[in-house]
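Below: one structure, written as structure tokens.
Note that one protein chain is taken out, while the other chains of the complex remain in position.
Chain naming follows the written order as A, B and C, and within any one chain the residues start at number 1.
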Amino acid sequence: MDVSLVEHLLLNIEETVSIVLFGIGFTILLLHRNLIKKIMGMNIMDTATYLFLASKGYITGRAVPIVVDGIQDVSAYINPVPSGLVLTGIVVSVSTTALMLALTIRLYERYHSLDLDEILILAKEEEQT
Amino acid sequence: MSFVQNFPFFSIILAMFSGIVSSVLSGKKARNLSLAMIVVTTALSAGTLAFCLKTGQSYTYMMGHFPAPWGNEIRAGVLEGVTAVLFGVVMFLSVAGGMTHTAEDVEDGKLNLFYIMIDLMLSSLLALVYTNDLFTAYVFVEINTIAGCGLIMIRQKGRSMSAAIRYMIMSQLGSGLFLIGLSLLYDVTGHLLMSPAKESVELLVASGSYRLPLLVIMAVVSVGLAIKSGLYPFHYWIPDTYGYATPTGSAVLSGLVSKGYIFLLIKIFYRVIGYENLVGAQMINVLYLFGVAGMVMGSVHAIQETDTRRMIAYSSVAQIGYIYMGIGLGTTAGMVAAVFHIFAHSATKALLFISAVGLYEVSGDRKDFVSLRGAAYRNPLAGIGFAVGALSMVGFPMLSGFISKLLFATSAFDSPTKMLPTLFVLAVSTTLNAIYFLRLVITLYSRRREGDKPLPPNPVKKSSRGLKFAIVCFIGLNLVLGMASQPIVQAITDGLAMFE
Amino acid sequence: MSRKKDNYETSRWRKFKSWVDGETDPLDHGMEAHEAIPPREDIYDSPAHEKAVKEELSRIYGEDRKAVLRARGIRYFQRFYKVMSVVLCLGIIMVLLWTVASLPITGNASNPDNNEVAARYIEKGLQETGAVNIVTGMILDYRAFDTFGESCVLFIGSCCVLVLLRLDGDSKNESIRKMIAESDDRHFEPKNDIILQKCACVLVPIIMIFGVYIVLNGHLSPGGGFSGGAVLGSGLILYLNAFGYGKMGKMFTEKLYKRITLCALTFYCLAKSYSFFTGANHLESKIPLGTPGAILSSGLILPLNICVGLVVACTMYAFYTLFRKGGM
Partner (left out) sequence: MRLFECILLLSLIVCAMSVAFTKDLLTSIIIFMSYSLIMCIIWMILQSPDLAITEAAVGAGVTSILFFLTLKKIRAIRKEDGSEQEEG
């Protein structure tokens, strides 16, 4: 059936929203100079990718992939693979966030600034003196 | 299922296990464990290589009780064996070469944490080389990124921490794009393992459906891994990262980490998208253009640098441009040249960084040209090592750089449209390389002038045994890659043939 | 003779020779502004802060007219740089949205990814792994190598935070930072806050029981090592906040943290290597799967869940203490 572009986007509402969130996270990560904002942007970007991945496995009208009183028929449950992958992904983004926050604290202790470009300029000057 | 076939699995698990165990050991014990583990892992990889050469084809190894599309699997072949052996050798020599400086730079309470990162980086590199599953590749790409960031920031100086956070931000951009590419591929093909994914990609290409998503997958995955390996327009984090890490850290980061991502990209090109579909798409030319731009602009930036470590870092931007230009040529000869240049560059770059350490030691730990003048007379072995590395980079016969430039030139003849630009850019980039590398060699071997700033009066430090051993072995490795290159090139061609 | 001498100083050869000796940089003037500001052609780095750039330029050049001209040029280049980045991001979003428009529609059963891979997980998942929760069965048995890499990501993340924030107090500047961290901690934490302590007395046991329930029932109900460990970790954090480091130190010290992480990860590594080795060499693994639905069922999955739960709980608690005071 030939579905127009916008209608198709509305049918895949989860993927569209996750791509828009990916774009917002990507822009925050690129354009904001404050380090904590950048880390939040990175988190938004990661969760958006996981939303994109997990909405692939969703099948309307099917239940959670936990075997309930012996029913093991494929048409009863959704696809378990994406939720397994996203479970791994969430813990990856937690450890990356913790690492970057620790770096932010150490950089603020030394340069008293959260602005990445100011830190780079101060670091360059500090090395020249 | 002969016992030798377990070796790739053993090497990955052993590297990870020694990383976990050295969390409770003291600094020195952790270092010895790490060195011993790297030796054993290289021996295991050599065993795998021998087995694959004997049988002449690659084999897949089921991780767990369930066959391919359900459980994970790793796949070992001739090309994976050669890469694993070379990565092990370069890692061992870099760790041995930078031992004393690591002990000075890192507080002794945290020295074992440094060796945890070295172990886990080796295990993630081996996993990237051997894996046959895309999401496992993503998890080990993340381990590689965090370990690399740890290697940069372990000096805890202002400059290295700001370099580390910039490296993390750029790598997270790359990982985000790579993960979006993975999810698109999973959605369109339904498989995450490379071989079944390839069959469904073949079906899709044949039936002509989902043409746009396949193109976007190729673009996003290539751009994501190009950002992580520092290809030209995304190279901005490289000079600070390689310039301000510990000597071992910068040797490992420049020699091995970016090569792991490029190897993964080649594997995805061959095993998931299929080489003929790739050549058909326009993505190859985009990589070619980025590579060519990197070759020229990397050297131009290197000429303007006054700090020698940043200059070497910019030269590795140019060399990564070479590799992507080789991939972008679109011919199998071009791919063979690119893979050989991965080996040649990791050996030469690690030699340059390690021997540069020997030169800085004797010139008052200052890195600019004036204070380095005559350093080669004060530390002759480091001087020779740097000269050999510089000549190999410029393409002096008998050294590895010459062979890779030769391979690039001959492979350029196969693709008629790209022949002229390739040869022209090869010539320009080699002359630019010659300018800034030979300039530094001339400075090293020219006498000190009376007008120069006096060196700090600290006694001329004798470079440690590990540093001397590492420089000699790296020179040997370069000579082996240079002179005995025929068997290696043959192994690469066979490996690429059985790569599908 | 003299004419040749004095134009030698300004001659190109003299400049080249001094450049080879490393004294002067031929492109010195042109590149100076270039050095201070990230170069233009790199589109992926965030643009310089307006204020910092102006202040930086004025300080380096003073009122030199050429510098003012270049400063204005730099500002245009900065604004162009910012616009270029936004355009690039919008371009990426448009391309991805266009791709989403041609992807299969979410939710219908005939999507390409509901193929035989997912079918086998659902149909034979219970028999082969013994886990009622198919997702946990898939994570800890079918695709166990990913989850093994996963716990190593968490382990190396905690190592990096240890490198950055742990204060051993031995080297000189380290001990100064340790004193500052100590004084910060005492100054900001309300000690012996009765309300918090009373709430903690009620809440902490419930949180701990809930966390243990999630870890132990990982293969029966949703949850498992990661989420259960995080709940346990937050319980420990609440207890630390209510009763302070003294009481917590009696129960949970740095040495205990290292030992737990080592034992849990070693057991995880050995158990998984055993199952990989037996699987690859087609040996029969002698681990009973037990009756589905019972707690002690599904072979290795329960002990693995416990190990992952312990590692995650200790790591989350270690993150909190390292961020707050740089030590347990």
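What we mean here is this: a residue touches a chain if its C-beta (ideal position, glycine included) is under 8 Å from a C-beta of that chain, and two chains touch if they have at least 3 such contacts.
Fair warning: this is a prediction, and the values are worked out from it, not measured in the lab.
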- [ ] Could you run through the displayed chains and say which ones the absent chain touches?
- [x] A, C
Open item on the list: Across the whole complex, list the residues on chain A that are touched by the chain not included here.
Closed with: 13-14, 17, 20-21, 24-25, 27-28, 32, 34, 36-37, 39-41, 43-44, 47, 50-51, 54-55, 57-58, 62-64, 78, 82-83, 86-87, 90-91, 93-94, 97-98, 101, 104-105, 108-109, 112-114
Open item on the list: In the complete complex, the non-displayed chain touches which residues of chain C?
Closed with: 133, 135-136, 180, 184, 187-188, 214, 222-224, 226-228, 230-231, 233-234, 237, 312, 316, 319-320, 323-324
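Following the convention adopted for this analysis, only the chains that are shown with their structure count from here on.
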Open item on the list: If I average the CA coordinates per chain, which chain comes out farthest from chain A?
Closed with: B
Open item on the list: Using mean CA coordinates as chain centres, what's the gap between chain A and chain B in Å?
Closed with: 28
Open item on the list: Can you compute the centre-to-centre distance for chain B and chain C, using the mean CA position of each chain? Integer Å is fine.
Closed with: 23
Open item on the list: For chain B, give me the residues that contact two or more of the other chains.
Closed with: 135, 139, 142, 146, 149, 153, 156, 166, 173, 180, 186-187
- [ ] Would you please write down the residue numbers of chain A that are in contact with two or more other chains?
- [x] 22, 26, 30, 38, 56, 81-82, 85, 88, 92, 95-96, 99, 103, 106, 116, 120
Open item on the list: Considering only the defined contacts, which chain A positions touch chain C in the complex?
Closed with: 3, 5, 8-9, 11-16, 19-20, 22-23, 26-27, 30-33, 38, 55-60, 62, 64-67, 72-77, 79-85, 87-88, 90-92, 94-96, 98-99, 101-103, 105-106, 109, 115-118, 120-121, 124
Open item on the list: Can you tell me which positions in chain C touch chain B when the two form their complex?
Closed with: 19-23, 25, 27, 31, 38-39, 41-45, 95-96, 98-99, 102-104, 111-117, 120-121, 128, 141-146, 148-150, 152-153, 155-157, 159-160, 162-164, 166, 168, 170-171, 174, 258-259, 261-262, 265-266, 269, 273, 275-282, 285
Task: chain A residues within the chain B interface of the complex - done: 22, 25-26, 29-30, 35, 38, 42, 45-46, 49, 52-53, 56, 81-82, 85, 88-89, 92, 95-96, 99-100, 103-104, 106-107, 110-111, 116, 119-120, 122-123, 126-127
